[in-house]
Every structure is written in C-alpha cells, then in structure tokens.
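Starting off with a structure, shown below.
Note that this is a trimmed complex: some chains were dropped, and none of the rest were shifted.
Chain naming follows the written order as A, B and C, and within any one chain the residues start at number 1.
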Amino acid sequence: MTLAVRLRRHVLDAELEVQLDPTGPVTVLFGPSGAGKTTLLRCVAGLDRPEPGSRVALDDQEWTGARQYVPPQHRPVGYLFQEHALFPHLSVLGNVSYGLHRLPRAQRPRRAAEALAATRAGHLVDTPTPRLSGGEGQRVALARALAPEPRLLLLDEPLSALDTPTRLRLRGDLRDILLRLGTPTLMVTHDLGEALAMGDRIAVLVDGRVHQHGPARGVFARPATVSAARALGMDNLLPGHVTSTIGDQLEISVGAWSMRTNPPSGAAGYGAGDAVMVGVRAEEICVTADTEPDARVGDAACVVRQRATVTAVTPEGSRHRLELDVHGVPMVATVANRDAVALCAGQRVSVTVPGDAVHLIPHHQPSEVPPGG
Amino acid sequence: MDWDAVELSLRLAGATTLILLLVAPMLAGWLAFSRRRWTVVVEAVVALPLVLPPTVLGFYLLVALGTQSPVGQWWAETTGRPLAFTFTGLLIASVLHSLPFAVQPLLAAFASVDRRLVEASTVLGRGWWSTLLRVVLPLSRHGVVTAAVLTFAHTIGEFGVVLMVGGNIPGETRTVAISIYDSVQAFDYATAGRTSLVLLVFSLLVLVVTYALNRGGRPAWPQG
Amino acid sequence: GADATAEPATQIHIAAASDLQFALDEVIRVAEQDRADDLSVSVTYGSSGTFVQQIANGAPVDLYLSADQDYAEQLIEDGHADEDSLFRYAVGRMVVWAPEDSPADPDQGLAGLTAESVDTVALANPEHAPYGAAAVAALEDAGVYEDVSDKLVRGENIAQAAEFVRSGNADVGVLALSLARAPEMRDEGSYAEVPLESFPRLNQAGVVLAEAPAEAEELASYLQSSDGQAILADYGFYPPEWDGD
C-alpha cells in the first residue's frame, strides 16, 4: 500500500510517499517540537484542510485532491490524539466501542475488551473516564484508535505519558499488534529509542519539511542534513572544512585540530575548501582516564585521539553524560555508569573517536534542505 | 382559585417543552455545525420570535390561523374547528414563540463543547448527526436543562399571544397568566394573590429540584 | 399650531372605554380644530374596569370615560376625583354582529346564537368590561346563556371582542353599536340591536380626576356640548338623558 502525501498548511510544506507493506507497516514521523507533525497527521485524517494543491491518497483512493475532499468520517483511519480527547461522558468501554458502529452489535464488547487488553488497559474498564490518570488515558485512547481496525493508523505520541517499564512493554505489544494486523501506521514520537524500536521507516520532519525518509536504521545512521542529524540525536555536530583530499581520504579541520577520514561515499563529492559538518554520536566516543598523547590516525579504528577536559558529569540512568572541552571544541560523550565513577568535572581525559563513528554532512549554511528532500 | 387555569398552563408548557426538546437540538445542531454562510440568517430567523412582541406574533397568528386564511380554512375544514381559540392553536403559538428560548441555550452549549471531541468522533467514522446525538448533546447537558427550563417557564408565563389568540375560554385557553390578569382587573386581589402564591410555590419546587439534579456536573470552585 | 417659542403644549391623558374607540377619536379631532391654543391629547382605550384599577394604583389619567357609571363612581368613592366632576355623556347600545360570510345570522338576535352552525361567540370579559357584563345579562334575559356558554370567547375589552369577530376567528359577537357603526366594520358585516331593556342600562359616565389641568374639564364639557353629542349620535350612542324613545 502507498500513502502519498503532498501538503502545505501553516509551517507545513511536505511531500511524502510512504510504502506501507504489512511486514513493515510502521513509519515514524520524527522531528522537533513545532515541526508540523501533528498538522501533518491532521491533514491526512481530514481534520485540517490543507492549502489547494495539496494531495493525500491511499493507493488509488484520493482523499484530498484538486477535485474532491473525503470528509474525515469516511476516511478509514484510526487517530490517536496527542491530547487523548477521550469522551468524558462515556465509560472506558463506551469510548473504545465508539468507533465500532459498523460491527454487529454482539461483537462490539469483545472487540473493545480485546483492544483494551492489547494496550494493557483492561483493568481500567470500570474507572470513570474523567478520573483516568495521564498515562491511563493514553492507553484507553490507543485502544479506541485500534479497536475499529482501521486501514491506516495515525498515532500522535502514543506512549509519551507512560512510565518507562510500561512504555517498554507497550512498545513491544503495539509493534506485535501492528505486525499481526498489518495495519499501515504513521506514528509521531519524540523518543528516538521508540522510533527505532517501533519504526520500520523514519521520516524526519523539521520546520515543516521532510528532511529525510527511509528505512529506520539507515536514517538513524546517516542523517542527510544538519537539522535531521540534530533531531536524530547526533549530539556532536562539529563544523569543519575539508583542507585537502588524499586519494580516497579527506583531511578535515575542526576547530584547533584536524582529522583524516573516509567519506561515506568516496571523496568524490567533496573538494578542498568545502564546508562539512562532522557528526559523532555521544555514545560512540571512547573516553579514557589515561592521557595518551594526541594523535591523528587515518585507519578505520581510530580517526582521532585528543586530550580533553571534562566540564560536567550528569547521570542519566543507564549511562552518564559527559560534557567535554576538546581543545576548545565542546563535545558530549556518554559512558557506562561503571566507568563514570572515576570521572569528575575538571579531570583531564583522552577522547577517541572511532573511524566508523564519524558521519559527514555537507554543510550548505543558509538553506539546508537537500535537493529533492 | 382557578385550578383549571393552572392545570391548563402546565399542560401547555409541558407539551411545548416536549415538542421543542425534540425539534430544537436538531435545529441547533445544524446551525452550530454547518459551515454555510447563510446559516447566520437562519439563526436570526429562528431567534426572531424572541424580539417580536407576543402581540406581533399573536397578530400574525390571528391572521394566519383565522378562517379567512388558507391555513385556517384548511384546518377548520379538516378538523371541523377553527385553530384560533383552541388548545392546539395555543400550542402552535407557544412552540413558535418559545423556539428561540430552546435553541439559544443549546447553541451556546454546543459552541463550548471541546472541538477535539467532535473531531475524535468524526475520525471514528461518525457523521454529524451521530456526533450530535452521542457527543455534543450529552456534553451540553447544562444547555439542555437551561433550554427546557426556559421553554417551560416562558410558556407558563406567556401572556400576550394567549391574550390575542386564546379568547379566554376556561379549561381550553384561559391560562393561569390570563386568569390572574382577570382577577386583578376585577379587583379580586385575594384570588390573584392566592393563584400567584400556588404558582410561586410550585415553580420554586420544580426549579429547586431541577437545579439540585443538574448541579452534579457543575464545576464547583476549587476547594477554597 | 404654535411656534417653537410657545410654551410646551398641555398634556391631557384620557383613559376611555374601548367602545369609544372611533367616536372619541373624532370628537377630539374636531375639538382640537376648534381650539386656538395647542393641546396634546392622548387616549388609551381599554376595558373600563382595568382603568379603575390602574388609576387606583396611581396611573396618571386626567379624564376617565367609562362605559358604566358604577366604575366612575368608584373612583370618586376612593377619593381620586371630586363628586361634582362626574358627568354622563351617553347611553351605550349593544348589537349582535356577524361578518358577511359567517354561519351565524345576526338578524335572529341573541336567540340565533344557539344555532348549531355557530361555534364561537365573542364578547367582552364580563369581569371588568361593562359591555361584557351587559352581554351576559342580555343572554340570561333571553334564556340562552346556558346554551351558548360553551361558545363564548372573551375579549379583554369590547374592542378586542369586536376584533375577534371581524378577523373571522369568531363567528359572531355581542358588541357595542358604536363599533359596528365604525367605518372599519360597517361594510364588513351586518348586525341587529339587542333590545335596550334586556340588560342593565349602560349609563356611560366620566370623571375629571383630581389635579387634572383645566383643559380636561373643557374636553369633558365639549363632549357634553351639542357638537360632541352630535358626533356620538353618529356612532349610535343615545344621549345620556335618553328615556326609551
């Protein structure tokens, strides 16, 4: 199935064509707050009317087009609102059964109960709806969206109000349900872990534009633009420029130091003087307490080793976050809690950036949407 | 004490309220949720009886219901009785006259229903009629109660229209408002006072019960 | 008319029984023409009883013209007017009136009202309109009250009763002759008079209320003058001293 979307409304100016196959049905819409994710979902559901020239089509069914506009109640979508929007006057069961009017009456309670069980909200059937806590409400709202088994699911931050253990469990549950039903899903999330755990594909939306769209791991590993990289949690984005090309390799200077590396697709695209953004994930950086000498290494194992100063150590649960000053360039790294015990602010350390951790992004300063993005 | 008149007024008010509780929500729903420009005009037309003095309405009704009009004639031929000076005539007049008192509070209540709930309903595949019945109306409970109370009360209190098209027939069109008026004009202050008192006590009871029942969903001030 | 610098015109407010509706309008028109100074007269028509009740509660009325002497006397009793301000100005006559296409036949008088073809009979509210009380008395006198009581439709005053009939909503009415003779009704239907002796005589009387301006007194006099009486006679009123032929 293909969902084709071309939308303009408010900040939004996006074009997206999603292949939704039942074995990989989930496309994650990822992007910073205010990027237009909710607006996009609303336009697909038909709740907002985009500007003329916009188009939404599922396969050959045109929902929004030049000549027609299918009203929301005739689009077979399930929608989970960011604010849940549960009907306060209906019971939990009433809410979940609300969309089941096309089902024979006798089957409705069972279907509703199944949906509630699937979202781990079965125990809430007897709670009055206005009394549901934030996370309870979210699970009921999710059940309500799932129950009618729509042809397309639009989920706006389906798990954001849940505690971590519940969220982890629901992630798995939800993915299993979606795989079982094979229901194409467009899902908004802020949580990169969630995006990767649940998404087959990721579309990165920044400032209303789709910066990148592709298989989840590919997008995660190789953000196409600086904005996408920032959104995708690439913590270190260091502006630099190519000083020279030596065979396949690029010599890049970043701040006071320089490194030699293989660009992802050969040196072909880059020439001396080109501005690039060097992206390194915090967790890919090795921090060691010993103070080996600075080194610039050209092999894949180690692109650069520099001395650095720890400026802050913050616990983050499973890891510790280090802020570093690497010869004047601020960088962020995370280390295992075990390794963090020995570290404190002000300490001198050695920072090693492995070769395969470096990701280069062409850095056109003013407008940074890639051509055809 | 004119018990007939009291009973008649209650019957008239009850019937009017019942009819309007069926008609008004549909009309209000259509007015509230239609996106057509000219609904504003329809809205104004619906509200008209509000601004028209009952005497104007009475005048037009007298002309429309009288045997000289086609409607009045048709009615008289079909039923064998003219519309004017009958309970049915009064009921038609009351329904028309109270229409805005039922529609207005509903419109206001519909307008304050959370838009997202309406959206949630449509996106779950429900058309506007279903959404009106299942989401908008139940969430407008206060508006519905207000509409019912205003309609009932307005009909009980109606005087001008009844004076003009009623004909003051005991048991048929002499409502309690007319009865009290007559008592006062006849210097029978005792009867006027007694009838008023009965009406007062009864109304107070009905209202207290209605409001007490309706209070449930009221947002009390946070524990202060 | 007076020029702009003249003193504001004296305001006279008359409360008049509604059988005077058309006759009094003409009287005042003529009276105003005859006067040199500016006089602004406003008239409210209604049932005689209503006015007594309103005047008793402080309604600002200068001249009260009742359809029945009793109501006028009540005001004097209550101290709202001087005893010597009371005057009679006419004797009221009553008719059975039916519009052209009515199933009722007015020529048969009150007895004809019992006919099966007659559904509704309009009269004034007997509780506070003298013509209403008179109509009930006449019906009783004719021995048909029981038979027609279910057909009765009561106007708030005699003019409203007339209006019920004229608009075709009531089949027939027991009305004031003065209304039946009015241009607005003359050509619309026919009538037969109810014998004067079949109901207590409607001695139409008025009072000038205490504290009324002098002009009120003058108007009252004009009404009793030969000019005024001529106009009233046109509308079918008998003169106050009428003694049965």
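Convention: a contact is a pair of C-beta atoms (placed from the backbone, for glycine too) under 8 Å apart; a residue touches a chain by one contact, two chains touch by 3 or more.
The structure presented is a predicted model; accordingly, all values stated were derived computationally and were not measured.
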Formula for the whole complex, using the labels of the chains displayed: A x2, B x2, C x1
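Methods note: only the chains that are shown with their structure count from here on.
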Chain occupying the middle, per Cα centroid: B
Geometric centre distance via CA averages, chain C-chain A, whole Å: 90
Centroid distance [mean C-alpha coordinates] between chain B and chain A, Å: 56
Multi-partner residues of chain A (each touching 2 or more other chains): none
Chain B residues within the chain A interface of the complex: 114, 116-117, 119-127, 130, 134-135, 138-139
Chain B - residues contacting chain C, complex: 62-63, 65-68, 72, 81-82, 84-85, 163, 165, 167-169, 182-188
Chain A to chain B touching residues, read off their complex: 45-47, 71-79, 81, 83, 85-89, 98-99, 101-102, 144, 148
